[in-house]
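Shown below is the structure under consideration.
Every protein chain of the complex appears in place save one, which is left out.
So, subunit A:
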Amino acid sequence: MTKFHRNGLAKMYLNSIFTNPERLERLLDIAQSSFLPLLEGAIQYTIPLTLISFTIGLILATLTALARISTVKFFQIIARIYVSIIRGTPLLVQLSILFYGLPTVGITLEPFTAAIFGFSLNVGAYASEVIRAAILSIPKGQWEAANTIGMSYSQALKRIILPQASRVSIPPLSNTFISLVKDTSLASFILVTEMFRRAQEIAAFNYEFLLLYSQAGLLYWIFCFLLSLVQGRLENRFDRYVSKA
């Protein structure tokens, strides 16, 4: 198609909306009637998928970070390999292996379960680097102060180091979280009827691709915007013990 033609098509689309009241009405109707199914997809799958995967992922990430900074070579190596594999392969490939590949060796996962596995492993790897850096950024004197009042390694970690490390890691972890919200749309590929798959299904039925994908995009954007507000509040809360100067 030439540039002229494409422009022409866009013009026609817009013209048709504004000059043809029936067309506009049809679009509004579809937008309205698909809103609830999309939201349902979000509430049933997108949001639970995000929350569950992020929680499991964070635990995995903390363990991985601790393994990375531990003095036991074996733990270090396992953690390195895990992070390297997850970061070095596309998420879509990982999901495909979990859902379409594993049945070949007799492991069959439900779409939702496979998605949880995939996203948790993903968050675990990416967030582990954030948490590792945050732990290493806490001055050595904090460990020493914890030791001199008699704390064990795990007590120092839990009471002194991780609370301070979490403050440092809120901005980068928020990024991970927001990416995850959007990445859950990839679960559509392994048959999870989350928000984006709903949009695909409705559009396949009425051919209004532009409308439905934009609508889904808008909803993702709203979620992410709300999350960035939460991030701001969290940062303020954690900043109460640092000098504002």
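Rule of thumb we're sticking to: a contact is a pair of C-beta atoms (placed from the backbone, for glycine too) under 8 Å apart; a residue touches a chain by one contact, two chains touch by 3 or more; residues count from 1.
Throughout what follows, contacts and distances are computed from a predicted model.
> Looking only at the UniProt record of the hidden chain, which name from "Cytochrome P450", "Ectoine/hydroxyectoine ABC transporter ATP-binding protein EhuA", "Tryptophan synthase alpha chain" or "Oxidase" is the right one?
"Ectoine/hydroxyectoine ABC transporter ATP-binding protein EhuA"
> For the chain left off this view, which of A:Ser33, A:Ser84, A:Gln142 or A:Ser228 is in contact with it?
Touching the chain that is not displayed is residue A:Gln142.
> From the list A:Arg132, A:Arg167 or A:Arg197, which touches the chain that is not on show?
Touching the chain that is not displayed is residue A:Arg167.
> When the complex is taken as a whole, what residues of subunit A touch the one chain not shown?
These residues touch the chain not displayed: 139, 141-142, 144-145, 147-152, 155, 159-160, 163-164, 167, 240-243.
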